[in-house]
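Presented below is the structure to which this report refers.
All protein chains but one are shown in place.
Should a chain be cited, it is by its letter among A and B, assigned in written order, with residues numbered from 1 in that chain.
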Amino acid sequence: MKRQVPLALCFVFGIAMIFTRFSPHSVSQWIYEEVISWVLIIGPFALVLATVTLIQTHTTRIRRRTEHWQYSLVVFAGLTIMVVIGIRFGPQDSIFEWLYNNVQLPMDATMFSLLAFFIASAAYRAFRARTFEASLLLLTAVVVMMGNVPMGDFIWNTIMSWSPWADKVSEARQWILDNPNLSARRGIILGVSLGVISQSIRIILGIERSYLGGGD
Amino acid sequence: MDWNLIGIWIAAFLTLSIYSVLYQDNPFYRFAEHLFVGVSVGYGIVLSIYQGLIPFAWKPFEAAVTGESFIGFIKLIPICIGLLFFARLSPRHTWLIRYPIAILIGFGSGIAIPNVLRANIFEQTRGTIEPFADIYAGTLTGWGIFEAILMVVGVVCTLTYFFFSVEHRGPVKWLSKVGIAFLMIGFGSAFGNTVMGRVALLIQRVDFLLGDWLNIIS
Partner (left out) sequence: MNMDRRIVFILVALAVIIPMLLSVNLPVSVSEPTQKFYDYVEALPAGSTIMIAFDYGPSSLAELNPMAKALLKQCFDKDIRVIGITLAVDAPTLISALIQEVAAEKEAVEGEDYVFLGYRPGEVQVILGIGTDIASVYDTDYNGTAISEIPMMQNITNYDQIDLLVDFASSDTIESWIIYANVQYNQKIAAGVTGVIIAQMFPYLQTGQLVGLLSGILGAAEYENLVGAPAKGMQWINVESFVHLLIVVLVIVGNITYFIHRSREE
């Protein structure tokens, strides 16, 4: 019951989805549509996992009085306010939207923008042309960075105003993305996809069982 | 009371609280960071309930029990399977969440095999060799032929670098080295574009601070 049934369910649903992909029969299509409607229903319940894990993590921090445990209370305050208002009045309630627009949105946007500072700092400290490969990476990054902005072509066209070649930085950027970058990315896509397919076969056949977790 | 104005001031305060970490870690940053986690998860829960559980689980259940749609009774099976996620709350019955997870994993794996095969293996292979049909037809210029050959060399060498079933020495070692060069160009491109993305996020926040908050720019 604890391991064999989940393995069987995984096998049946996996095989069903492969089978229906190759069979246009009406029964096959009915199975396909029914399976999709089932997973559409089951999927949202996974929300419980994320919520419980977050609550357990912060409850433990408060109970054990770990360093900065007081901030876990802030997590619960934010979560409770949003959930209470949102569930009571719905996601289109003006207070709920006000909280989203003035609390969540600015913090989310700002949090990720911090990386602009760290990338600049890292570029200065760590971006060194130590080897041929590192030089290649550095040179490509510089061309792409300057090709991405109008300043790149502006500088080129000013310095090279005597030459017949205009907008060469953005063109070089586009050529790099269209050719050597494309080849490298395609190699990665092919490699990763072969991995995905083999892993999927292992999961369906029950060889790969790590998703069942530990225990009996 | 102008709630819009209050909102702008709160947003500015939280924005600056997060940027304060650039100087050093401090209570303002920690407060904003934790508030962000709580509020985001809270928002996610509400949306998942209103836009996920209610339309997919509650409405079919309601239709079934009120007799509005008897076919809804079939939907009670996946609803019950979904409810097994709540077994996570009881340590003795946690193993029950394996049932819905197994269904989702089985579905995902089964649907992935034929589609990934076609989208990422067949189509990408076609894209790599198709320019050679143009070379054969004589429709490619000298530069185009160079690009077509460069693409095949790049793809083969990159794949060789990731091919660990043979020892990398002799010709394989050199192919692999060329593969590394292509990968470095790929990573350099990714870095250059990532810089553009992250800086854009910063510009948007500064635009908010100077425009919406301080009204210095229009």
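Convention: a contact is a pair of C-beta atoms (placed from the backbone, for glycine too) under 8 Å apart; a residue touches a chain by one contact, two chains touch by 3 or more.
Since this is a predicted model, take the numbers as computed values, not measurements.
Chemist: Which chains here would be touched by the one that got left out?
Modeler: Taking every chain of the complex into account, the missing one touches A, B.
Chemist: Give the residue, chosen from A:S72, A:N181 or A:S200, that touches the chain omitted from the document.
Modeler: From the options A:S72, A:N181 or A:S200, the contact with the absent chain belongs to A:N181.
Chemist: Touching the left-out chain: which of A:F19, A:F76, A:F112 or A:Y211?
Modeler: If we include the chain that is not displayed, A:F112 is the one touching it.
Chemist: Which residues does chain B use to touch the chain missing from this display?
Modeler: Touch with the absent chain occurs at residues 22-23, 40, 43-44, 47-48, 51-52, 55-56, 59, 107-108, 111-112, 115-116, 118-120, 123-124, 126-127, 186, 189-190, 193-207, 210, 216-217.
Chemist: For review purposes, identify every residue of chain A that touches the missing chain, sorted by number.
Modeler: Chain A touches the missing chain through residues 21, 32-33, 36-37, 39-40, 43-44, 46-47, 91-92, 96-97, 100-101, 104-106, 108-109, 111-113, 116-117, 119-121, 123-125, 127-129, 138, 142, 145-146, 148-154, 167, 170, 174, 177-178, 181-182, 185-186, 188-189.
The criterion applied here is as follows: only the chains that are shown with their structure count from here on.
Chemist: From the mean C-alpha coordinate of chain A to that of chain B, what's the distance rounded to whole Å?
Modeler: The mean C-alpha positions of chain A and chain B differ by 3 Å.
Chemist: Which residues of chain A touch chain B once you look at their complex with the stated criterion?
Modeler: Chain A residues touching chain B: 2-3, 5-7, 9-18, 21-22, 34-35, 37-52, 54, 68, 71-72, 74-83, 86-87, 90-91, 96, 98-117, 119, 123, 132-134, 136-145, 147-149, 173, 176-177, 179-194, 196-197, 199-201, 203-204, 211-213, 215-216.
Chemist: Which chain B residues qualify as touching chain A in the complex?
Modeler: Going by the criterion above, the answer is residues 3, 6-8, 10-12, 14-15, 18-19, 21-22, 30-53, 56-57, 60, 74-75, 77-79, 81-86, 88-89, 95, 97-117, 120-121, 124-125, 127-128, 147, 150-151, 153-159, 161-162, 179-189, 191-196, 198-199, 201-202, 204-205, 208.
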